[in-house]
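Removed from the display is one protein chain of the complex; every other protein chain stays in position.
Chains: A, B and C, in written order; residue numbering restarts at 1 for each.
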Amino acid sequence: MELSKETLLAMYYAMLRSRRLDERAWVLHRQGKIVFHISGMGHEAAQVGAAFALKPGKDWLVPYYRDLALMLCFGLTPREFMLSLFGKQSEASSGARQMPSHFGLRRANVVSTSAPVATQIPHAAGIGLGMKMRGDDAVVVTGIGEGSTSQGEWYEGLNWAAVHKLPMICIVQNNQYAISVPSHKQMAIPNVADRAAAFGMPGAVVDGNDVLAVYRVMMDAVTRARTGGGPTLIEAKTYRPVPHSSDDDDRSYRTREEVAEWKKRDPILLFKGYLESKGRLPPALNDDYETRVLAEVDDAQKFAEAAPYPAIESAFGPVYAAEAHHA
Amino acid sequence: MELSKETLLAMYYAMLRSRRLDERAWVLHRQGKIVFHISGMGHEAAQVGAAFALKPGKDWLVPYYRDLALMLCFGLTPREFMLSLFGKQSEASSGARQMPSHFGLRRANVVSTSAPVATQIPHAAGIGLGMKMRGDDAVVVTGIGEGSTSQGEWYEGLNWAAVHKLPMICIVQNNQYAISVPSHKQMAIPNVADRAAAFGMPGAVVDGNDVLAVYRVMMDAVTRARTGGGPTLIEAKTYRPVPHSSDDDDRSYRTREEVAEWKKRDPILLFKGYLESKGRLPPALNDDYETRVLAEVDDAQKFAEAAPYPAIESAFGPVYAAEAHHA
Amino acid sequence: MPEMTLIEAIRQGMDEELARDDCVFITGEDVGPRGGVFRATQGLFEKYGPKRIIDSPLAELSIVGVGIGAAVYGMRPICEIQFADFIFPAFNQILNEAARMFYRSGGEWAAPMVIRAPYGGGVGGGLYHSQSVEAFFAHIPGLKVVIPSNPKDAKGLLKSAVRDPNPVLFLEPKKGYRLIKGFVPEGEYTVPIGPAHVSREGADLTVFAYGIMHYYCLQAAALVAKEGISAEVVDLRTLLPVDKAAIVASVRKTGKAMIVHEDNLTGGYGGEVAAIIADEAFADLDAPVKRLCGPDVPGVPFSHPMQDWFMPNPEKIAKAMKELAAY
Partner (left out) sequence: MPEMTLIEAIRQGMDEELARDDCVFITGEDVGPRGGVFRATQGLFEKYGPKRIIDSPLAELSIVGVGIGAAVYGMRPICEIQFADFIFPAFNQILNEAARMFYRSGGEWAAPMVIRAPYGGGVGGGLYHSQSVEAFFAHIPGLKVVIPSNPKDAKGLLKSAVRDPNPVLFLEPKKGYRLIKGFVPEGEYTVPIGPAHVSREGADLTVFAYGIMHYYCLQAAALVAKEGISAEVVDLRTLLPVDKAAIVASVRKTGKAMIVHEDNLTGGYGGEVAAIIADEAFADLDAPVKRLCGPDVPGVPFSHPMQDWFMPNPEKIAKAMKELAAY
């Protein structure tokens, strides 16, 4: 389980790429160029650590709206993400019918997601059930926030996974808040992962700002899932350094000091420090990465800005799939 | 916590009364006199043990359909129960609008219940919230089957109780089946009470066929609830010696041997044996009880048979409560 | 052509689809060894085994939600909801997830699945075992809603539903399960989802209905025929998408229209049919558009005199037909 230098740097690059793209979205919103952004900032380690334990193309993903870094690892391109921010034609997840970050990517086994939180959890269980029926040794992973684990949907979905020992992994990204609501108003326990016992599946708490720690916990879970050992509940403890979305103002519910404190533990900062300390990331390489990422992000923005809006007709439908769709 | 002889005998009588009334309902169904019965048989110890730890008139109950013995302890009369079996006028829980065993009794703080399982759990939490807001040192108790704990409603209701430390007790009557579905198809854990950890509340498994054991566990929970210690999840392990309801045939899903084995552990038999062994229940007293119960049940049946059906007009409504209703 | 009951035809339809396509599986409460509480799946567990006939946990939202996941993965689930009254925990999954999957993903994903549920009153089921739920679902673009009125259609429509690449809600008039008998073609056939069916030609007025009310309407039409009234009866069969052309064509011919359903009047499906007529067949209308529906009370009462008051029946329908004909 020693990771190669290449892999470590690929992880770092994946985190950086997600971050810079995300930051650009905030800028675009401030500039009034886009109407909405919901961010994955701060969650990059949790997501990239998870992604690197998976086999995109084989494994399935049922993401949630913060999973930008995970999506990029699964093959979403920055151009595609930008199209969704601008609501432009041919947007990959929905044809610009959905708001940004309502992810989905058929070619990568990423199922279309909606806004009502936790609805995706039973879907993940159903995919796992299908895998088991077909003897497919793939794994299905689903992401969710800690607040959304208060929903009955989450409970029921995990219960199915446990009863049928499905190859499913639920990654709870516990960033301590559900919009303004702190987690102690959601639950009377310190760790969501403690709920694993209620289902009869293993649960693990991991530092969600430590990409390697997440990777290790995920590898255990993936191995278990792929070899018939059933589901795992992983809780990655992290923090959202920005407001809930571009519509939010977080000053009413948390102090600036708290935010500043957590920013010191920024997952990219931490991983950069680690790589530097191991001599794996000389300043020149980092600059190189930043340049590459910037070019990607600039290109994506330009592409999306230049892209046309969808034709009105594309709103008409089809509403129903045609007979041959899933033949 | 030593129970007086009177109390012990009152418990026994409560169990016997529920049982004989219940048995009569089965007879009436076989005779074609009533269209439906769902039974509390086998659950009498769990319910009577719980009831004796409560203060009817002060405490609140949100029951489920098997809670006949609990209802009788809360003041439902055999006549009232019989009216519901026959769907006769002035039936106490619903005016004969609901099927039998959809309990409710305003005068006794027993909230009206419906058929969709687990919907009552958030209601119980809401009642507990009201008690806390008002500074009422009452307790709210709710009953449910183990299968129904698979519902998100159950999870969400208990979560509220835990987060707000509500004076609520949930008694799961685990009779091992949800109609035909054995509990290992509901959950991948042996005890529902183990789920208490997911909420951050105490959980207790108790032999549901041992009325005194249930009473003791309940007393702890009631004391905790009444003194601000918050909710408790109690799981009473028991068995349903009869089919799910008069519409069911249990031969397709369990062996006659299994049923016979459990009947040896019938809660009334067990408690009778205990009382006899302690010299508390001489045969004459038992005969006396049987005679009294029989008279009550006969009277109730006669009363209900003679009662008129509701006037058609009583179906019309009112559909909406009038302004003054809850003034 | 063997004669069989409605439920036998449904069972046969499922059996044939299970045999035809091993992606098809069934899940729901008690569908396994018990064969369903109405026996719709009787014998299928023995024939297809526990991997394809799956007793679910007692949790409707996840029965549907897991079904959706399996469907997007490539399976063809048939999800049984034990009573239509209990479908509402799954309402969010049906409306926000299954029905919107195709459109929201720009046609990339779809959720081909059948949700079967017995519905309707007149069975002594009271408020919670008698509900008609079609109107809630006939307002969900992306979903198809089908209600058969006879064994031939039931089997043929069910087979179409299983093969349909969209989610189909298949509502079964449970009072008709054993009451309604009819001849079913031997060998493979399907009945298309979409077209309504003129089941009795007439000249004086048209009555639109579905399910068991259609069965009653035919009886009522026979009753009024003796008095010289020629009623056309249209079996809507598919409620969504609605067969506007068939509705309009019949009213163009007869000039008078009446809709019958047992569901509550206000906001019921009859409103949509009446609205279509009042718009598109206005010039041909010779009389007010009439609706004979369940009254606006919150459910079918249990006690039989009240139940009889609630339910439309051939006599009530015939009376309304006569009044309309006399306009």
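Throughout what follows, a contact is a pair of C-beta atoms (placed from the backbone, for glycine too) under 8 Å apart; a residue touches a chain by one contact, two chains touch by 3 or more.
No experiment lies behind these values; they were computed from the predicted model shown.
Visitor: Considering the full assembly, with which of the depicted chains is the omitted chain in contact?
Guide: Among the chains that are shown, those touched by the missing chain are A, B, C.
Visitor: With respect to the chain omitted from the figure, which of C:Asn96, C:Gln219 or C:Asn313 is a touching residue?
Guide: If we include the chain that is not displayed, C:Asn96 is the one touching it.
Visitor: From the list B:Lys5, B:Arg30, B:Arg106 or B:Lys302, pick the residue that touches the absent chain.
Guide: B:Arg106
Visitor: Hey, which of B:Ser18, B:Gln47, B:Ser101 or B:Thr119 is the one touching the hidden chain?
Guide: If we include the chain that is not displayed, B:Thr119 is the one touching it.
Visitor: Looking at the full complex, which residue from C:Pro2, C:Gly43 or C:Pro288 touches the chain that isn't shown here?
Guide: C:Pro288
Visitor: Which chain C residues touch the hidden chain?
Guide: 61, 85, 88-89, 91-92, 95-96, 99-100, 102-104, 127-128, 135-136, 138-142, 240-242, 264, 266-272, 274-275, 277-280, 282-283, 285, 287-291, 296-299
Visitor: Name, in rising order, the residues on chain A that touch the hidden chain in the full complex.
Guide: 35-36, 87-88, 91, 94, 96-99, 102, 114-117, 147-148, 150-153, 178-181, 185-187, 247-248, 252-253, 309-312, 314-317, 319
Visitor: Where does chain B touch the missing chain, residue by residue?
Guide: Interface with the chain not displayed, on the chain B side: 60, 62, 91, 93-98, 102, 104, 106, 111-112, 114, 116, 119, 121-131, 133-134, 152-153, 156-157, 159-160, 163, 317-326.
FYI, only the chains that are shown with their structure count from here on.
Visitor: Greatest Cα-centroid separation from chain A: which chain?
Guide: B
Visitor: Between chain A and chain C, what is the gap in Å from one C-alpha centre to the other?
Guide: Distance between chain centres: 40 Å.
Visitor: Going through chain A residue by residue, note those that touch at least 2 other chains and give them in order.
Guide: Where chain A meets two or more other chains at a single residue, that happens at 152-153, 156, 159, 163.
Visitor: If I count partner chains per residue in chain C, which residues reach a count of at least 2?
Guide: 56-57, 59, 61-62, 89
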